[in-house]
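Below: the structure, in structure tokens.
With one protein chain withheld, the remaining protein chains of the complex are depicted in position.
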Amino acid sequence: MIDYQEILEEIYEEVTKHYGEGRVADYIPALSEVDPRQFAFSIVTKEGDEYHVGDSSVKFSIQSISKLFTFTLALDIYSRELYKRVGVEPSGNPFNSLVQLEYEHGIPRNPFINAGAIVITDTLINHYGDDYKAFEVVLNFVRDLAGDSSITFDPVVSTSEMEHGFRNLSLANLMKSFDNLDNDPRVVVQTYFKQCAISMNSRELARSVLYLANGGVDPVTGKEYITKTQARRINAVMLTCGHYDASGEFAFHVGLPGKSGVGGGVVAVVPGEMGICTFSPALNKYGNSHLGTLALEMFVEKSGFSIF
Amino acid sequence: MIDYQEILEEIYEEVTKHYGEGRVADYIPALSEVDPRQFAFSIVTKEGDEYHVGDSSVKFSIQSISKLFTFTLALDIYSRELYKRVGVEPSGNPFNSLVQLEYEHGIPRNPFINAGAIVITDTLINHYGDDYKAFEVVLNFVRDLAGDSSITFDPVVSTSEMEHGFRNLSLANLMKSFDNLDNDPRVVVQTYFKQCAISMNSRELARSVLYLANGGVDPVTGKEYITKTQARRINAVMLTCGHYDASGEFAFHVGLPGKSGVGGGVVAVVPGEMGICTFSPALNKYGNSHLGTLALEMFVEKSGFSIF
Amino acid sequence: MIDYQEILEEIYEEVTKHYGEGRVADYIPALSEVDPRQFAFSIVTKEGDEYHVGDSSVKFSIQSISKLFTFTLALDIYSRELYKRVGVEPSGNPFNSLVQLEYEHGIPRNPFINAGAIVITDTLINHYGDDYKAFEVVLNFVRDLAGDSSITFDPVVSTSEMEHGFRNLSLANLMKSFDNLDNDPRVVVQTYFKQCAISMNSRELARSVLYLANGGVDPVTGKEYITKTQARRINAVMLTCGHYDASGEFAFHVGLPGKSGVGGGVVAVVPGEMGICTFSPALNKYGNSHLGTLALEMFVEKSGFSIF
Partner (left out) sequence: MIDYQEILEEIYEEVTKHYGEGRVADYIPALSEVDPRQFAFSIVTKEGDEYHVGDSSVKFSIQSISKLFTFTLALDIYSRELYKRVGVEPSGNPFNSLVQLEYEHGIPRNPFINAGAIVITDTLINHYGDDYKAFEVVLNFVRDLAGDSSITFDPVVSTSEMEHGFRNLSLANLMKSFDNLDNDPRVVVQTYFKQCAISMNSRELARSVLYLANGGVDPVTGKEYITKTQARRINAVMLTCGHYDASGEFAFHVGLPGKSGVGGGVVAVVPGEMGICTFSPALNKYGNSHLGTLALEMFVEKSGFSIF
């Protein structure tokens, strides 16, 4: 029997020695002002047991972790059709590269790079009729997963993203020029930024990925969100594409499906066991949480968990 | 209790209906003359039980599956040092792309693209002193894993590869120009082609990857080849990089670590359970066995195995 | 003494046999509806003599030929400073490639690819305070060069361009993300499309490039627009970069500085002698006027003109 709380506390003690390493995302003021000396590690098991350490009640911007939730929604709606508009291959390039998108005629490599997530948002706007409704669905989905109806987004963050979001607008316009975007690029990008600006803490995020550890069904509430096969496939895409240009490294060193965000969060899934979230705002050179990644490496070493 | 033999027979019946689809590798005569209407599926479990169907005694050219064995040897010798010369990231490009290699200053993305495997061979030549000795070690390693000392390579294939191997020579010379090759490019490429020309059948290959399903230890003989962590990491690299530009698709649809070769073989690993090999010479558009890939998709569906 | 009128009539007879070859630009309705069976060739010599053949009074959209005029204005204003924001190297890529722009951190290769011309428009907006004023200056400059104050732009064309201009918006947003655009990308692109939508005929265009054949001074009016060195340099950039990815071909086969537009116009300069404009809407595979290019090849052959 593994004592998770003890493991988390050991990890906390070790990784917080690394405070000061890495750099907080600085492309928008709302993110650059976050205190880098924060760390949290949360576990929610299939049985519903929770283990937390550190700043697990601090809300942060989930950023790219939102791609996991929108991909889940779009996969549920469109199924195989979705793959005409977005692939499931690792990109082998930074998360916001235009080069590959141009060579591949506006079809993004996977739903976890920015271009792919923007396409996913576009498909949700199509399905739900308008951008407000689509965003509402995303927000309600996250609230439902986390079991907390108070979750919302930070308009300061999303507005600031929009003011500095020229590269994402460039990606969206490029896809539009290839007919792989149905709605106005500005509207899609704005909606995308709103979903990225959703604020959650590590407790909520660990809880909200639990359905992926349990074949698409929330083991606590019994709600069935997606099929077992879909859950496995989302995990597969997380493993191969979840950390941008460091996805191979993460698979290699951590060996669990995971998804990071520049807000400092990283979620991970131990299939059949638990949902995990780490949080620490300072990022490594690949744009993934420095302490969060270290902590997950320690966790798999101490717990012995690995999908391999 | 799963009846593997029954599953294999069902798969055999279903996939052989697809005979005629796909194309045999045609860049060298020795491969293009192989009869495309062949199919085999072999399983060797941790307990040493074997299940086979189809042409499981037919020897074929293991080609890129050899990269798995040379990577294992090099990882065992060099450990972390190895990563200065080859990465573990998916390439997002075809297996023999020069573009990425040039942009990344001669450091191949991973050991399973051609450039990476050529570097691995170079490290083995360094360690064992000369190319003949290095190749002997590789061959003996494969013989030991498969438990069959008669395994050898086909000089007709390796000579033919060399006569048509200008792109691999181009890769090797490019890496040499970036100081990431210590030996004569021609000698390294020739040795690489010899290892690719090793002939094995699906029985032997399923057996020879069993150590990767069992934490680096052959569960039948008890021989410890590599550590548990190393075995997991090799599996991780197989999952993210084992099928070139279709690695994401394979992870998505099959969900097991695997490695394919243009000779028509595909090996896969169910961690904690079994080694697998499928064989069918006709390839899909990504250069992976068409029927072999289909068969593995069916297998995971029927057996329920997935690392996710 | 060369009989230019005779040469033009010979060319007319020969090239109009090729009616039906090539394709009219079809990315916007306003251009795709142009009758492809039109051809004009106009010459204005340093002495002010004019020679015309064909549809030399038909107005057409000058499109990228406008880049020549905005570059002239910007070079006059900013001189060497300009080269911090745009280069003078051939791109070796299609006119609207994002790849190179991304690799080169948002600095366009030259002022004659779209990205470069968009930057040039941005500098003019900076200098003249707002986009309306900047466009007015461009329009007045063209009117002055052509000696015709009735020249104007076609709002149907510019509006249509804007509705389909997602790739240019992508380029502009990408440059903005690299801090190489000072104004709102939409405003800059809209202004760029207005300048592209200026309507002129071949008579006016041949007249309007005469200053480049005469060291920056209009030989008829005596107005000095730019210095001799600047005129030579603009000619040099036209020669190396004036026809996108077919600039080398044009230099090779025609051997004169020239600039083409997708509206079917091509202007060329014989230094010390004359300004030239051909017009024919059907384009070759490089996006340059098919008959216009042929006609210029015939012209240099018959006249013996070449800068080489």
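So that you can tell them apart, the chains are marked A, B and C in the order they are listed, and the count of residues begins at 1 in each.
Following the convention adopted for this analysis, contacts are C-beta pairs under 8 Å (C-beta built on N, C-alpha and C of every residue); 3 or more make two chains touch, one makes a residue touch a chain.
Just so we're clear, the structure is a prediction, and the values are computed from it rather than from any experiment.
Asks: In the intact complex, which of the presented chains make contact with the chain not displayed?
Replies: Among the chains that are shown, those touched by the missing chain are B, C.
Asks: Looking at B:18, B:176 or B:228, which residue reaches the missing chain?
Replies: From the options B:18, B:176 or B:228, the contact with the absent chain belongs to B:176.
Asks: Going by the contact rule already stated, which one of C:22, C:36, C:90 or C:275 would touch the omitted chain in the full complex?
Replies: For the chain that is not drawn, the touching residue is C:90.
Asks: Extract the touching residues of chain C with respect to the undisplayed chain.
Replies: 87-93, 100, 109-110, 231-233, 235-237, 239-241, 245-249, 251-253, 255, 257, 271, 306-308
Asks: State which residues belonging to chain B touch the missing partner chain.
Replies: 97-99, 102-103, 166-167, 169-174, 176-177, 185
One rule holds in what follows: only the chains that are shown with their structure count from here on.
Asks: Name the chain whose C-alpha centroid is most distant from the C-alpha centroid of chain B.
Replies: So the chain farthest away from chain B turns out to be C.
Asks: How many angstrom lie between the CA centroids of chain A and chain B, rounded to a whole number?
Replies: Distance between chain centres, rounded to whole Å: 32 Å.
Asks: Calculate how many whole Å lie between the centre of chain A and the centre of chain C, each centre taken as the average of the chain's C-alpha atoms.
Replies: Distance between chain centres, rounded to whole Å: 47 Å.
Asks: Touching two or more other chains, which residues of chain B qualify?
Replies: none
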